Structure formats: structure tokens, C-alpha cells
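One protein chain omitted, others in place.
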Amino acid sequence: MLNLDFHPTGRHFLQIPGPSPVPDRILRAMSLPTIDHRGPEFGALGRELLGKVGKIFKTDKPVIIYPASGTGAWEAALANTLSPGEQVLMFETGHFASLWHRLALRLGLEPEFLGLPGAEGWRHGVQADMIEARLKQDTEQRIKAVCVVHNETSTGVTSDIAAVRRAIDAAGHPALLLVDTISGLASADYRHDEWGVDVTISGSQKGLMLPPGISFNAISDKALAASRESRLPKSFWAWDEILEANQGGYWPYTPNTNLLYGLNEAIDMLLDEGMDNVLARHQRWAAGVRAAVNAWGLEIQCQDPEVYSPVLTGVVMPEGVDADAVRKLIYERFDLSLGTGLGKAKGRMFRIGHLGDCNDLTLMATLAGCEMGLKLSGVSLAGSGVEAAMAYFSENPAPHVARPARD
Amino acid sequence: MLNLDFHPTGRHFLQIPGPSPVPDRILRAMSLPTIDHRGPEFGALGRELLGKVGKIFKTDKPVIIYPASGTGAWEAALANTLSPGEQVLMFETGHFASLWHRLALRLGLEPEFLGLPGAEGWRHGVQADMIEARLKQDTEQRIKAVCVVHNETSTGVTSDIAAVRRAIDAAGHPALLLVDTISGLASADYRHDEWGVDVTISGSQKGLMLPPGISFNAISDKALAASRESRLPKSFWAWDEILEANQGGYWPYTPNTNLLYGLNEAIDMLLDEGMDNVLARHQRWAAGVRAAVNAWGLEIQCQDPEVYSPVLTGVVMPEGVDADAVRKLIYERFDLSLGTGLGKAKGRMFRIGHLGDCNDLTLMATLAGCEMGLKLSGVSLAGSGVEAAMAYFSENPAPHVARPARD
Amino acid sequence: MLNLDFHPTGRHFLQIPGPSPVPDRILRAMSLPTIDHRGPEFGALGRELLGKVGKIFKTDKPVIIYPASGTGAWEAALANTLSPGEQVLMFETGHFASLWHRLALRLGLEPEFLGLPGAEGWRHGVQADMIEARLKQDTEQRIKAVCVVHNETSTGVTSDIAAVRRAIDAAGHPALLLVDTISGLASADYRHDEWGVDVTISGSQKGLMLPPGISFNAISDKALAASRESRLPKSFWAWDEILEANQGGYWPYTPNTNLLYGLNEAIDMLLDEGMDNVLARHQRWAAGVRAAVNAWGLEIQCQDPEVYSPVLTGVVMPEGVDADAVRKLIYERFDLSLGTGLGKAKGRMFRIGHLGDCNDLTLMATLAGCEMGLKLSGVSLAGSGVEAAMAYFSENPAPHVARPARD
Partner (left out) sequence: MLNLDFHPTGRHFLQIPGPSPVPDRILRAMSLPTIDHRGPEFGALGRELLGKVGKIFKTDKPVIIYPASGTGAWEAALANTLSPGEQVLMFETGHFASLWHRLALRLGLEPEFLGLPGAEGWRHGVQADMIEARLKQDTEQRIKAVCVVHNETSTGVTSDIAAVRRAIDAAGHPALLLVDTISGLASADYRHDEWGVDVTISGSQKGLMLPPGISFNAISDKALAASRESRLPKSFWAWDEILEANQGGYWPYTPNTNLLYGLNEAIDMLLDEGMDNVLARHQRWAAGVRAAVNAWGLEIQCQDPEVYSPVLTGVVMPEGVDADAVRKLIYERFDLSLGTGLGKAKGRMFRIGHLGDCNDLTLMATLAGCEMGLKLSGVSLAGSGVEAAMAYFSENPAPHVARPARD
């Protein structure tokens, strides 16, 4: 059997911003025997899943579950709502926004890419006023959709989606609002219905604590109506046949059954904890990690405290330090994976994931690994981030901990 | 946790033609911790996988591994090689051939659907002479691809792909040959290179003994060349970016890591056994099952012994017997899942899967369940299929069994 | 990792009378992380376990759970109640009764071994009248305990324990009644309190469907009183310290935590099914297996239908046939383990286990393996056991099957 344990003992610390560590409880659920996806047990499972998955997206509308990883759900959102050559307005918040832009190009759409100038775009969130201004110019209403990333995984910025909705409304523009919250869902506050999102795109391997392989489209009535006019060719991604089969708890083609077992477990875990608690947990961890970065005297990639991500924190290296060399040292010495800098940020930053199946001590271990690794790499630190995080976590206890008293 | 054990004890017998039972060894591999798909261990795993997966397809050419279930790989094969409105020639062998035909329509292609008249088409294999004749008519070479199903899962017919290749060549026609062997791979003889297939489509949940969620495109040089001209929009399915990232053992987007752990284990299991042994094992099981069906005096759906499937056997019910009622009784009384009749065969037949992680006694249990269920349903049987299968398996021992001697 | 899969595919059929196949649900429970056996979670688990384990023994009295396999619990029962040189009356029902007799000798007791003459003793149950007669002779009451095996695993005989109780009472004798139901518990009817048993000995790897490693002493008030006078040296097995620590849900030394996770799951599974259903299930399977043996024209080891075991059936070979050679062939050809003949029965019989995590088709597979193996070994059979068992199982449906309706 595959041996992934390169250190002789101990568990690897996977603190990248997704895939996040998968709880044993979910791995155990995924190891149940595969069943007939046309049999009655599967139908019962499917109906249960489809009945509760919306609670994670805060929607009463349909959520499509694809047996494919997240990039597929980007394609699905566009292919189901748009026609060849149509214009879409996208906003450059980082690497993943750029990838989605490229995907739109490949599908034969005409994406326009708004953004702040220079490197600034990657250090702030979506600028709703820029979108509003652009839509107001579009008097012919040729722009069919506005596409934004909620939690930009490459930078650690969580944009204000409600503001984007308000901007579209303020412009009186009929464009659809398509939002990628692949890395935000179930970690950062997200409200599909309340925020008037038309298609929400997400994936399994982040806040849902699953391995990759499942992705989602949550859809509004307006998006559903648009899908009936859309002329981009599609079959695997087509909503219509899936929605029809979903009525009975089934899929029109083979779903990935064992990952659905895991999804069922993940949703139960999250709802048992309570979504408010889930979100507060991530906010608290993020604050602890930022306390450490500040104590080190290093810059946080996100420049705007209003949109700090609760999911990950981008740590900018001082001039002359190769972030990937630091990551490599930390990985080899301390069995800790950190996220690399992507695209424009390559070599300039690393990313600490603080999401999903973690606890305070997991993060203390992570920060200790970072602090030792930074020092061993010759980075001069202003102070001890580990001390700062210990102080933060000690002074700000987790809101409630339900467990039996010890004698 | 999800409880799928509806009978109080004992293991469910999943004898549908896929998903096939997943060996514990593979479930165990899939429960390893998810790793960073941009880290060095993943790259090493990816390079190993990509280096050996071709042996299952009998090809030296690239094999694309998609983090999506099999229907996606149908779409991928068409989207990468064809342009909007192009003609393809498809052959109706059963339900899955029909679904692929419909998918081609949805993608905006112009599929032509050849086939034997009436119900006959679903009881025989692909008629290579019909394809040859049609291609010869196509003097303008407007047909860009011939699409056939190797092992038709809905009927239990395994078509002669080499004959289709010869037919295309005899017609002197440049059309690509696209073959679906989703349920044939690693159970029925298949030779991508030798048979001159341009795109082979397959999936994980049949002979590979994995849960669903992975699918494949094995591609020829000619297909690769065609992909550079193809104008169907695509991004998730696009070969070019995947092939580029695969150079290093990576994927351009998130692969489904834990299923890849399982794939790695599955390939090792198959290669350790030896592909010839794997194929002989399935042929022997199929012969034992057919001996039972013949003894019962029931008809086999496939009318042509040359193309009996080694993967599954379709059992036709006598007039007036609802196959699904029989299946339901067997399922409820004996904890055994059989395949339903699909499309035109609905209610007329059931399908026995005899593939993957089985052994002689698994199949004896299956046949005993069928025999008891048929009798309890009032079907009059000519004789004991169970006896016939015991005789077959006793007289035809498995070719070699490597195991330690017992004292 | 250890590879126990000697056949390339398929699951081994473990149809010995224990260890019985362990359900995945139990293996999964056993793979939870080991916890601090002095911490609060462990105490809660211990209290829950100790509160419900008695339901399996049908007792309100304490049940000691040892982190040791079953032979230890034999020793514990004697060491806690007796003093060096004391007399015990044992009854020879087979190999395991003989082993317990030898163990008593090694502990320095004076066991007397009653039994039917010659080979007969191994083909019948405990003869309560012989015990009564012997106790009546013991006017000085030097016999301190009567020791009998409930379900004799070596022969397939389940003795009438209530009758033994009546015999002791009829003799007006104060001897303790010690009963081994290692292979009977949770498969054959057993009632510690109602039958007036003083110490019940059992183990984990049979009807409880666990791996070996846990054993039990269920004790009466009288046994507890005797333990205060007992002078056999003991510490690990001593009830007093365990009972004291059990008050809080703990053990005086390290318990085997992960097997206790499995035990917790096993008890829940049995109680959810209902003990009456569990017992009826085993009786039905046993009847089906005996129907097969009868149809083959082979002898059942147990000569008295009143005491046929619901757990296993001993199948006697015709003169001149080596039972172990038959077993070896079946094992190598059909991946099926059967129980060997033990002690006096070596080479004369094999044993079919029909207990625990099985279902009708598991047993049909087992009988098919036996029938093919017997024929291939040249044993002449009177008829088809497989047919007989199919007829029995078809005509005698399992009493109730709670599962969702199929559409």
C-alpha cells in the first residue's frame, strides 16, 4: 500500500487553505461499501442529502451536486446560464479569479476583467463601486453576468458579496450574479438567498472537510430561467436532467457514492455544531493567527481589515526572502504543509490555512513550525508570534465547549 | 453515521454490472489522509499513476484521468476532437449507446444512429459491415468520428472493436474511432493501441473495482492532432492543460486525491494478478453463470455467443413475468442487488454482474439467490442453475491459485 | 502491510465456529483513536458497557470483562471460587470440556471427569441425571463446583443447562454451577439468572462478532460469596479489584480500549435486533444447514436432535475419507475456511460455523463450497444439499425483515 508517511512517526500537519484535513469520522463514512445508485437506499440517501445541503448555503433553492471537482462547477455555472460570445464582468481579486477568467475565455465568452491597478488588486476585495459604475455604462445590457470570488484562496481576502448585490441593483442592471465560494463555504459567512446570488459555486475539500471530488451549483429562480435560454453546449453539467432525477434522490448518471457518504457526515457535523458556531470558530482562529503574524512584524497580504479571510492568512516575506524556500524548510524539518504563493504572488508569500478539522493546538503547532522555520531561514522577526497567539487564544476562549465534566 | 445495513447481519451481495464491490484493500487505501496536491508526494504519486495506467488500456499513449464520473469522459472525448455541427456515426447496441447518442445531440453535434431493426439491435454487437457500408457512402468524409460501445452494460454484449477498426480502414475513411469501454476495461479484453482506437472512454467503478468518481480518456496521436482543431468549447475537459500539468505528475485543477490512492492500489492489484489472468477469470465466471441460465431454461439477452459479455449476463424473463418484481423479491429476501432492465428492456430482463472483487462462492451465492427468487416469484424453471454452475466451476478450476500449502 | 488476500479477488468465507466474521461496522468502531483509560470519556464508556452487557447474558448481576481471550476466563472462574486441592465435577462433552478439565488439573484442583462411554460422549449433551447421581453420592459435599460446557464448539452440541441446575437442586447439593458458553452466547439461548448459573464464562469472537481478546465472567451472589473464601492465588483475574474499579466505569489495570469500542457496537447491534430475533436467526440457519447435510446422506456429529447446536454443525465423513483433506481442497479451491475436527474427532469430521455476521446467501455459498469440495474429494453424496437448503430457506422466510420498500 501507498506509504505517505515520510517522517517515521507523527501526523502530517496539512495547513494549506484546502484540501483541509479530513476528519477520521468522514474517512470512516467514505469507507462504507459502495451501493447500487439506482437502488432504494441510494434514493433515500439522495433525498436526505438534497434536503439538507441547502442549509450550508443558506438557501431554499436547488443545489446541484456534481461528481467532479470545483473547476467543473465554475464551467457549469457559465455553461448553464450563458450563450456563446456573451459578455460577463469579472473582478480580479487574485489567482483564482484569474483562472476563472481564463476558463470563461476558453468557453467562448467575452469576459471583461475589472480590477484595482498593479499589485493592489490582490490585496483588497471586490470593489463594488467599480462594478456599479461599469454596469451603469452598459446601457445596452450586454453584460449578462457578474462573476466574483467570495473568498480568494490565493490571497486571504473575503469580499463583501452583499455589496456586489447592492451595486448591481443600484445600477438597475439585470445581470446574473455568479459567486465562487469554493474556499469560503462552511468557514466564512455565506448567504445565497439573502444576498441574492444567482449561482453559487463551491467544492468539497475546504470547509466541508471532505476530500476533493464533489462540487456544487446553488441556483436562484432567475438562474434557472436563464438556463432555459442558454445555448452553450453542455450535457454532463446540464442542470435540467440533474434536477429532474434529483426529484427521486437520484442522478441521471453515476454519482460518486462514497464521497456522498462523506458529504452526508460532513453536513451532519456542521449542523450539529451550528453554522453560527462554525463561523465564529473560524473567525477566532484567524484572529489568533493574525496576532502571530503581527507579532512577527510581517505583513499580511490582505491590506483591508474589513475583508480579512477567516479561512487563510497570506504572510508576505520581507524583500529578498524566497517564500518557497521557507516553506520547503518547514515542510522537511517540521512535517507541516503551507500554501505556496500563486501566480503574481509566487515566492513572495506563503499561506496559512486555518479551516476545518483543526483546534487551538493544531494552530499553535502550525505557528510554532512557522516561527522556527522563519528563524532558521534567517528571517528577522520582531517578536514571538507564538506568544501572541497563546495570549490571544487564552484571553478569548472558544464560545462554548460541550463536554463532560472531569471528576 | 449512515447505516446502510438494512439486514441485521451479513454482507450485501452487490452483483450489478457496476459499481462492483470495492475490495477492503482499496477502501483502506482511500482512507489515507488527503495531501497537498501541489506538494512533492503528490507529484510522485501522479507520475507513478500516469506511468502505469496505460498498461490497463494496453497503450503507450497518454491516458487522461478526470476527477469526474464516466459520463463526463463521454463528453470529453467528443468535446476534444470535434467542432459544432459535425457528423458522428454511432451504433445502437443498447441503453448506454443511446445515452451517448443523446449526449452528442446535446453538445450540438449531428449524430447518426445506425442499428439493427427492432429489438434485435439490443441483442447483438456492433455490426462492422454496416459501419463499413455507411462510411463508403460518405464520400465527402463528413463523418468525423465513429462512436461505439465495447461492452454494452445494459445487455451483456461485448462488441468486436478490432472489426470496427478494420471496417473503417476497409472504407478508407479518416473518421476517428471513439470507444466506450466503461464497463469492459479490466474485465474484457481491450487493446487501445493494437485495435487502433483513437479515444477510449472508461470509468473507475467496474473492472477497476473503485467507487465511481474517476473517468478516463486514452488518446491516440491522431486524436491529439484532432484536438488542436476542435472548436467545441471546453475547459474542464480540455486535454491540453491536463497533459501539460501531467508532465510533472500534477493536474491543472484539484484532482480527487483519495480516489487516486484507490486507483493506485487497483492498478497494482490487477498487474500483480496479470491482465491475462484477470481476463480469464471473468470469462470463467461468465461461463458458469451462463451454464446456470441455460439450466433454468431462460433466455440470455445476448443472442450471439461470439459476443457474450464476460462482465455481465442479461437474463430474459418469460412472457408475463415482471423482472423488476423478481429483483425486488430477491433484494428484500436475500440481500442481493441485481441490475434492472434499462430503457427498452425495462421489466423484461435483469442483469447479473460477474466482475471485479468476486470469487466462485460469491457467484454461487448470487445464483442461489436468483434461483430461490425466481421460484418464489412463480417462474417455472427447467432445472437447477445452481447445480449446473457448481458442475461448471468444479470441472473448470481457476487456472492457477498461488497460495501457501495447508499442513 | 500484511496481505491476507491469497486469492486475487473476492472475500474469504470464514465459516468456522469462531472467530466468526467481524462486521465492518465493528472493525470501524475498533479503529477509533485509543483514549486515556483514566479519563472521563472512558469512564462514561465503561459505565455504559457495564450497564448493558448483562442483557446479553440475561443477568442483573455483575459481568466481569477481561482484557484477555476466553481461556483466561475459564481460569478466572475457577481461581475466584475455589481453593487448592478442591474437587470439581466436570462433564466430557468434547474437546473444549477436555481442555477445561486439563486446565483445572494444572491449577491444582481435583477435577472428576464424568461422561458417556467411548465416542458417545462427544455426540450427546451433558447428562444431567449422571450429575445428579454423582452429587447424591457426595454426602460429604466435597465437590465444590459442577463445570459444564453449554455449546460444545468441537461437536455442535448445545447442552441443557437448566436441566443441570435442576439436577444439582434435586441432589440438594451446594456445589456451584460454572458454565462455559464461549461459543453459545448471543447465538444460542442462554439465561444466566433464570438457570441459576453461578459463573458464566464467555468470549468475544463468536456470537458477539468481535475479534478475540475479550472474555467474561458473569457471576451470581453465591459465586461472589465463594470468592471471598477462595484461596487459589490470583491477581489479574481477581474479581474484587475489578468490581471496585468498575463502580466508576474503570478497570484496575489497562483495559483493551479498542476492543471495548467494538463490544459497545456489538451489544448495540444485538439489542437493536432483539435477542429473540438473534436466537431465531441462528436456529433457522442451523436448520437449513442440517437439511443440506441430511440431503447429502452424511451423518451429523450430534446424535440427539434435542441438543443440535444453532451455532455450528459437525459433519461426519464416511469411513476412509480424511476430513482434513476435504477441508484443504475446499479452502484452496473455494476460499472457504471450515472448522477442523479436534481431539478425538481429528480427521473424522469437519465443522460448519453458521453464526454471527452471515445471511442466507453466505450460507448458500458455504454449502455450495462444501458440496463441490466433497464431490471433488470423491465423497459419494445421496443428493444435493444445496437444493435442500434452498428449499428450506425459501419455505421458511426469516421472521421479519425491516427495510425500505423498493419502488
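To keep things simple, chains are lettered A, B and C as they appear, and every chain counts its residues starting from 1.
We take it that contacts are C-beta pairs under 8 Å (C-beta built on N, C-alpha and C of every residue); 3 or more make two chains touch, one makes a residue touch a chain.
Predicted model, so just to flag it, every value in this text is computed and none were measured.
Enquirer: What are the shown chains in contact with the chain that isn't displayed?
Expert: Its contacts among the visible chains are A, B, C.
Enquirer: Which listed residue (B:Asp24, B:Glu112 or B:Asp268) would be found touching the missing chain in the intact complex?
Expert: Missing-chain contact among the listed residues: B:Asp24.
Enquirer: Of C:Ala29, C:Val164 or C:Ile300, which one is in contact with the hidden chain?
Expert: Reading the full complex, the residue touching the unseen chain is C:Ala29.
Enquirer: Could you please point out the chain C residues that touch the chain left off the display?
Expert: 1-2, 4, 6, 11-12, 14, 16, 19, 21-22, 25, 27-39, 41, 45, 66-72, 74-75, 79, 84, 102-103, 106-108, 203, 205, 211-213, 232-236, 238, 252-259, 261, 264-265, 331, 337, 340
Enquirer: State which residues belonging to chain B touch the missing partner chain.
Expert: 1, 24, 28, 31-33, 39-41, 43-44, 404-407
Enquirer: In the full complex, which residues of chain A touch the absent chain?
Expert: Residues of chain A in contact with the hidden chain: 5-11, 13, 23-25, 209, 269, 272-273, 277-278, 281, 328, 331-336, 356-362, 364-366, 368-369, 371-372, 375-376, 384, 386-387, 390, 393-394, 397-398, 401-404, 406.
One rule holds for everything that comes next: only the chains that are shown with their structure count from here on.
Enquirer: Measuring centre to centre, with centres taken as mean CA positions, what chain is farthest from chain C?
Expert: Chain A.
Enquirer: Using mean CA coordinates as chain centres, what's the chain B-chain C distance in Å?
Expert: 45
Enquirer: Using the touch definition from the top, which residues of chain C touch two or more other chains?
Expert: If we look for residues of chain C contacting two or more partner chains, we find 24, 404, 406.
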